[in-house]
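First, the structure itself, so that you have it in front of you.
Only one protein chain is missing; all other protein chains are in place.
Letters A, B and C mark the chains in the order given here, with residues in each chain numbered from 1 onward.
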Amino acid sequence: MAGSSYGTLFRLSTFGESHGDAIGGVIDGVPANVSLDLVAIQMELNRRKPGQSQLTSPRVETDQVQFLSGIFEGKTTGTPIGFIIPNTNVKSSDYDHIKEVFRPSHADFTYQQKYGHRDYRGGGRSSARETASRVVAGAIAKQLLQSIGIEFSTYVSQVGAIALNSKEFYPLSEIEASPVRCPDVQIAQQMIARIEEIKNLGDSIGGTVQCVITGVPVGLGEPVFDKLHAELGKAMLSINAVKGFEIGSGFSSLGMTGSEHNDIFLSNGQTKTNHSGGIQGGISNGMPIDFRVAFKPVATIMQDQDTIDKSGNEITIEGKGRHDACVLPRAVPIVEAMAAIVLLDFYLRNKANHL
Amino acid sequence: MAGSSYGTLFRLSTFGESHGDAIGGVIDGVPANVSLDLVAIQMELNRRKPGQSQLTSPRVETDQVQFLSGIFEGKTTGTPIGFIIPNTNVKSSDYDHIKEVFRPSHADFTYQQKYGHRDYRGGGRSSARETASRVVAGAIAKQLLQSIGIEFSTYVSQVGAIALNSKEFYPLSEIEASPVRCPDVQIAQQMIARIEEIKNLGDSIGGTVQCVITGVPVGLGEPVFDKLHAELGKAMLSINAVKGFEIGSGFSSLGMTGSEHNDIFLSNGQTKTNHSGGIQGGISNGMPIDFRVAFKPVATIMQDQDTIDKSGNEITIEGKGRHDACVLPRAVPIVEAMAAIVLLDFYLRNKANHL
Amino acid sequence: MAGSSYGTLFRLSTFGESHGDAIGGVIDGVPANVSLDLVAIQMELNRRKPGQSQLTSPRVETDQVQFLSGIFEGKTTGTPIGFIIPNTNVKSSDYDHIKEVFRPSHADFTYQQKYGHRDYRGGGRSSARETASRVVAGAIAKQLLQSIGIEFSTYVSQVGAIALNSKEFYPLSEIEASPVRCPDVQIAQQMIARIEEIKNLGDSIGGTVQCVITGVPVGLGEPVFDKLHAELGKAMLSINAVKGFEIGSGFSSLGMTGSEHNDIFLSNGQTKTNHSGGIQGGISNGMPIDFRVAFKPVATIMQDQDTIDKSGNEITIEGKGRHDACVLPRAVPIVEAMAAIVLLDFYLRNKANHL
Partner (left out) sequence: MAGSSYGTLFRLSTFGESHGDAIGGVIDGVPANVSLDLVAIQMELNRRKPGQSQLTSPRVETDQVQFLSGIFEGKTTGTPIGFIIPNTNVKSSDYDHIKEVFRPSHADFTYQQKYGHRDYRGGGRSSARETASRVVAGAIAKQLLQSIGIEFSTYVSQVGAIALNSKEFYPLSEIEASPVRCPDVQIAQQMIARIEEIKNLGDSIGGTVQCVITGVPVGLGEPVFDKLHAELGKAMLSINAVKGFEIGSGFSSLGMTGSEHNDIFLSNGQTKTNHSGGIQGGISNGMPIDFRVAFKPVATIMQDQDTIDKSGNEITIEGKGRHDACVLPRAVPIVEAMAAIVLLDFYLRNKANHL
């Protein structure tokens, strides 16, 4: 109940601080007797790690996952998969200057107040490094879902004001072709230029990640509180820096009337439009699921800022360290991982709806 | 796990279909030895019920809650509060015409596919009538929260394109003074005019509800998955017709840089701005919590629509029945109820963070 | 988390005090599209109710269950089944004499200390009357389990020192033929005589209930903490007056060596002996499950007893009211109900072990 677990039947529990010995987790409820491609899991981690391109943080974290249990002779045993990702590139001294200071819009203040004691190094538990564990569990979930025909297309659809207005399913190759993980080449160029510009200012910028999921069978989602999109929303909002979530038409539905918005059924059970975003009454309807996640500009900037220390003294904090001006490209695998965890969990839950 | 329960320590389990004998619920984990104002609970229900004004459905549902347990001599006993709300104004025959038909953008199709058997009358379990049970639990939660200084201001901030751009805390009297529950008199007038217009067309329209919560102590919210705004997001997205959620700056953060967005601390621990929406790192920071919820135009319209029946035959469904052209005014107490349930649950969970 | 819910996928939440308006519950996670025999459910309740025979309490409680949701046209819809059992034979004045008094070995003292406020009438929430709600959920579970071949034989195997040393599966008719629900006619006679004797003394006596379950498929039970017998143990120990639980050989295994105790496999996968009680490593092995539950002599006796009041004054409490000298016969349907709830829950959970 303390918040470090996610999922009901397929369940991830994570641990670890940014600058401790390792982060990691336990995945319980993994369906048994399924072959896992461990290389593919590591590749997902590589997509998340810093230092992939000019756009991302120059830190080099190897982010090498070590599986400790639950996999035997290449196949899942149905018992929990324990894993660790050692923290190899840890420079705790980098953070001495924030030991007694609350960085603006970080979690330093709230952690200190809530717990009375915190590992301040690199943000400790509140660091986005924790999401690497999610990527591991998500990569496993994705493999299982792919075996039943569920596919994901996740990409950066907006950086600052530069937007790709599309809910298309782009192949992974087109997404990965761009360092900014936007599959439209021209818009990607603009995004990159904008991020470089912001980076040179020592500032940061936000954006949105779009996720499209196809092949979802009809029937996933549990009314009334555990509606599929409600759980997807929670999963996304639990990712660092996320400030908004919308499913299907989302906020743009405000500009429509019911007669425009309603998705008319075709005789094959599909719908003409998909303003519902693949979910009706909280349950998947077989159409592609699409949702959009808003990330704020990250709090760490390379500029001086006013703030306070633990004693309430007003001080100026210098902008230094190694950080991304725009986290959106690295957020893509995290969004996809959380979506996969949710989908697999609901797939398993749905099995219990009939004897 | 089947989805009809919400909360961990303060926990609501609901039951009931729109046209069964009654809806109701069980609230477990109610702190003991607290006086409850039962009249105030019924008043919250009255705010949600149909037939309050020209703007809302002319159905007259008395929505009278009956408490069956957990309250003794006017005070909570710490044991579960069971309650029912009889369905008194049930006309099942109104729904014979939809028995075999899947209404566009309703849950008819997905329920039928998921369960193989459904109570089609009035939407059965998928009816928004279910939210009356949430209002009961929320009203109890709100009373308990008020006793520790937490206050809610929830109002309609947008109908179609007509918006009140404000995150102000308005007193309840100003909100309730308007049939559309928008505290700005002039904007409220425009909203009403727009709803009347849409109603005359037999169509429907969506909007947003704004919720502002003050007096929240620092420290509520459980990292990493159960961040306070993640759980608020799930709670809101679990309400019928909700398509989007944003906390603090939300989607508008995309137009800002980090240096603009960061909330600078003052020496008293408050922040100059509140783009964080009162939550940092998933934990309340003592500033007002503010979030916005997007409701699509409701699916029931008074127009003919193309659709299919259970056998996949294309048919036309006639628009009839008793429904709201705009649910936003009635959504206000539901949003507030769910917010109160989340807040109380996290208040109780936070007690376990120290010995 | 407050303790009034049981089960994970098939989940019962109960409410209600002995002398409130009604007790009842919500059953979530009921598999959809299954016909229910409502008369059979009521018959299970009748087996539990007081006043069935000379041996049981002369109170006449009608214990009539009313279903409010989740059942449509005789079949489950997969949505929660809400139900109430009105408290019709309530004489609150019977309990005025215990308002300020802590009865020995009842829950009066602990409830008062824990909650600071309690419904003292008839024991309030701590009354065994609460178990009627369990019987309703258990009766539903049993019907579903029977449709997949799982059968229960539950009976009184000991009253005081009079024991039926058998783990046989007796047909229901033989069990119900005896007012003491012991299928061995001669031993039943002795038990009855002993209970009459104790009753005449105004005293009470305990005993054991034996439960044998056949037709359980191999594979139910979730290692490591949620072993099938661990959950059965919890379910039984949660019943009022239970002080002990043993599975298979139980405490008698202390008298055996490993070579005597080990269950040797036959070529068909069955075992020669069944000291394991149908469960190995926490997982059902296809052999009959058998366990035994010890009930203490109930605390209510018709004799004067020394005790204290709320202020700590020593007083004498008079034995009066309407109570059973031996609850064992009425405990039989409760034990069976809880066993059925556990089995169905694990049956559903087991579905998630494979894709």
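In this text, a contact is a pair of C-beta atoms (placed from the backbone, for glycine too) under 8 Å apart; a residue touches a chain by one contact, two chains touch by 3 or more.
Bear in mind the structure is a predicted one, so any value in this text is a computation, not a measurement.
Novice: Taking the complete complex into account, tell me which visible chains touch the one left out.
Specialist: If we consider the entire complex, the absent chain touches A, B, C.
Novice: Which residue among A:77, A:189, A:214 or A:252 touches the omitted chain?
Specialist: A:77
Novice: Just one of C:93, C:165, C:186 or C:259 touches the chain that is missing; which is it?
Specialist: From the options C:93, C:165, C:186 or C:259, the contact with the absent chain belongs to C:259.
Novice: Would you mind spotting which of C:111, C:155, C:170 or C:347 touches the chain that isn't drawn?
Specialist: Of the listed residues, the one touching the omitted chain is C:111.
Novice: If you put the missing chain back, which residues of chain A would it touch?
Specialist: Interface residues of chain A facing the absent chain: 1-5, 8-9, 11, 13-17, 20-26, 28-30, 32-33, 66, 68-70, 72-73, 75-82, 84, 114-119, 124-125.
Novice: Counting contacts across the full complex, list the positions on chain B that touch the omitted chain.
Specialist: 1, 8-10, 29, 31-34, 78-79, 144, 147-148, 223, 348-349, 351-355
Novice: For chain C, enumerate the residues touching the unshown chain of the complex.
Specialist: Listed in rising order, the touching residues are 1-6, 8-9, 14, 102, 104-107, 109-111, 113-116, 125-126, 130, 158, 160-161, 198, 201, 203-208, 218-219, 221-227, 229-231, 233-238, 240, 243-251, 253-269, 271, 275-277, 280-285, 294-301, 303, 305-308, 312-314, 349-350, 352-354.
By definition in this document, only the chains that are shown with their structure count from here on.
Novice: How big is the rotation relating chain A to chain B when the fit is done on Cα atoms? Please round to the nearest 5 degrees.
Specialist: A turn of 180 degrees brings the C-alpha atoms of chain A onto chain B.
Novice: Hey, how far is the Cα centre of chain A from the one of chain C, in Å?
Specialist: The mean C-alpha positions of chain A and chain C differ by 46 Å.
Novice: Take the average of all CA coordinates in chain A, do the same for chain B, and state the distance between these two points in whole angstrom.
Specialist: So the centre of chain A lies 26 Å away from the centre of chain B.
Novice: Between chain B and chain C, what is the gap in Å from one C-alpha centre to the other?
Specialist: 39
Novice: At least two other chains touched by the same residue of chain B: list those residues.
Specialist: Touching at least two other chains: 1-5, 8-9, 14, 114-116, 125.
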